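Omission of a single protein chain aside, the complex is shown with its protein chains in their original locations.
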Amino acid sequence: MTVLDTALPPSPPTVRREALYFALRNGKLLVGLGVITVFLATGLLGPMLVAASPNDYVGLPMQPPSSEHWFGTNTFGQDIFVQFVHGLRTTFAVGVLGGGLAAIIGMVVGFVAGYRGGLVDEVLNMLTNIILVIPTLAVLLIINAYLGIRSVGVQALFIGLTSWPWAARAIRAQTFSLRSREFVDLARLSGARAWKIIVREIAPNMSSYLFMTFILLFGGSILIASSLDFIGLGPTEGVSLGLMLQNAHQWSALHLGLWWWFIPPGAGITAVVGALYVANVGLDEVFNPKLRET
Amino acid sequence: MRQYFGRKLLVYGLTFFVAVTINWMIPRFMPGDPVASMLARARVSQPEAVEAMRLYYTNLFGFDQPVWKQYLNFWAALLQGDFGISVWVFPTPVSTVIMGAVPYTLGLMIPAVLLSYFVGNRLGAFAARRKVLDNTVLPVGYVLTAMPYMWLAVILAWGLGVVAGLFPVAGGYSFAMRPNWSPQFVGDLLLHWFLPFSSLFLVALGGWAIGMRNMIIYELESDYSNYLAALGAPQRLIRRYAFRNAILPQITGLALQLGVLVAGALVTEIVFSYPGLGSLILKAIQNQDLFLLQGTFLFIVLGVLIANFVIDVVYVVVDPRTRTGMAGASA
Partner (left out) sequence: MSLTVNGLQVYYRTLKGEVKALDGVSFSVRDGEILGLAGESGCGKTTLGKSLIRMDGRMRHAGGTVELDGERLPIADDARMNPYRFHKVSLIPQYSMSAMNPTRKIGKMVGELLRSRGVKLDRADLEARLAQVELPREVLDRYPIELSGGMKQRMVMVISTLLNPSLLVADEITSALDVSTQKAVARALAGFRDTGFVKSMIFITHDISLTYQIADSIMIMYAGKLAEKAPARTIVTAPRHPYTRMLIDSLPEVGVRYGDKKLSGIPGSPPSLLDPPTGCRFRDRCPLAFDKCAEEPPALEVEPDHFVACWKA
């Protein structure tokens, strides 16, 4: 039998250029990234530009938004915009640290389980499934309740330690399907070591997937952190969007009609997380031709 | 199929074991003296009472015994349904306090989860590959699913409760009433239930709609859909098949989302001071009632495990492949 097909896989630069082409034309991706950039810039630059610190008493309490205090003031006369700007920074920090840690653990577990297979896979899979089933927030509640002093870093650490399982499972499945591909076989035959094959051959071939996993973990971490903050287990020092919501609720902003106290922090979280999710769909469409609209 | 359930049950058993172990370990290995911190927060003024409580809790933790024995004792107590005694409402057993709150949480969660699941899946399936609908359902879905549960709850409470005055915004029923099964009380119960339910329902709805939309697009692009289309099968049939196949990963998705949904229910309850487990947790934290907190934790884990098992059973019923023992849901 003669096989006439000598179809070569498209060379990487072409794929990358094509991805860039679609990326620049994907509305979802652009809108998502745009919103994230605006909020990130606000969170990074804002605290430097506003003079007051978030807990300062800056003026009359319970004032609606004005040109002086853009988001108004709360019952303690604190400027809500100043708090918002600082809170955004915390929110991004928790997202990046928590999501990043979860992504790293998920990748290590997923790659090792998927590539090694056998007993290692069985054990890791069991571990993954166990942590997957335990409700994350409940564990975090217990842990945080016993921590006397809570910081953003520790919060992110525990979020990272508990929210990796689904990522590990997804990466394991992907690794599994890549493991038996020719280029991996080739690397194996040429005597490369396992971790090298994973880093050089397998990971680059699912880099877009890994990035999307990180984005979802990023958003997830922000939501979990805000719930923890709201329950009263947030950082003991500093300010975050979740803590602002907690304060607003605790000090009856609802009944006092101080809508400018509880609207901005929630809107901020929703915008950032929503933008992350939308950007993720955009990325999916860029890298997955089947999803592009014809 | 037996193997499938065997594996699942093993995972759940191990999970419960791990959860109990975490529960036992944390108070013992975290810095600080849990008994002291609990008593410091407990608002008990008489010194005798404080002393009685200290004795009770020290015994309960069993700090004078070797560690392995403490662990075994912990299990022994647990298996007898003994979760300890609450500090907040001393001396009510933790299990009694929890049992009083569970019906409210379940009454909130079960309808919200099931309804959002069915409506969301329908909506997502409907939107997929229909341009106009897709352009409305998708953005709304993303906004909903990106919302923190408590924020939507706060907004609904403010808009429909405080401003419009349509619904009460706090409690499970009016303070003036005593729980009974009279029509007035049930009506009052429903009125208090509506807002927390709605906010839980809406946030969850967005996630399901988006998930289903994405799943169904994959299914509509799949080989069997193309084959049916090439043979001229009507869209109706193709979509029906796609929906059925897309619902399978969504069932697994429901199991994966349980933790998030529980978390959502907890914070929603806190917003509305709804007398379920969420408010209980808040009280436990505010009063450093660690036994109550730990008991609630175990209860939630147990509930999630049971729900997972129910979902597994449903999956087997819906996916024929698990029954023929060929393949099906991994994990």
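Read from first to last, the chains carry the letters A and B; within each, the first residue is number 1.
Going forward, a contact is a pair of C-beta atoms (placed from the backbone, for glycine too) under 8 Å apart; a residue touches a chain by one contact, two chains touch by 3 or more.
In this text the structure is predicted, and so the values were computed from the model without any measurement.
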Residue, one of B:L79, B:A176 or B:L231, that touches the chain absent here: B:L231
Footprint of the hidden chain on subunit B, which residues? 222-224, 226-234, 236-237, 241, 244-245, 248, 319-321, 324, 326-327
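Here is the rule we use: only the chains that are shown with their structure count from here on.
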Distance between subunit A and subunit B based on Cα centroids, please, to the nearest Å. 22
Interface residues, subunit B side, partner subunit A - complex: 11-12, 14-15, 18-19, 22-23, 26-27, 30-32, 34, 37, 139, 142-143, 145-152, 154-155, 157-158, 161-163, 169, 214, 217-218, 221, 256, 258-260, 262-264, 266-267, 270-271, 281-282, 284-286, 290, 293-294, 296-297, 300-301, 304-305, 308, 330-331
For the complex, which residues does subunit A have touching subunit B? 125-126, 129-130, 132-139, 141-143, 145-148, 166, 169, 173, 219, 223-224, 226-227, 230-233, 242, 245, 248-249, 254-255, 257, 259, 262-263, 265-267, 269-278, 281, 290-291
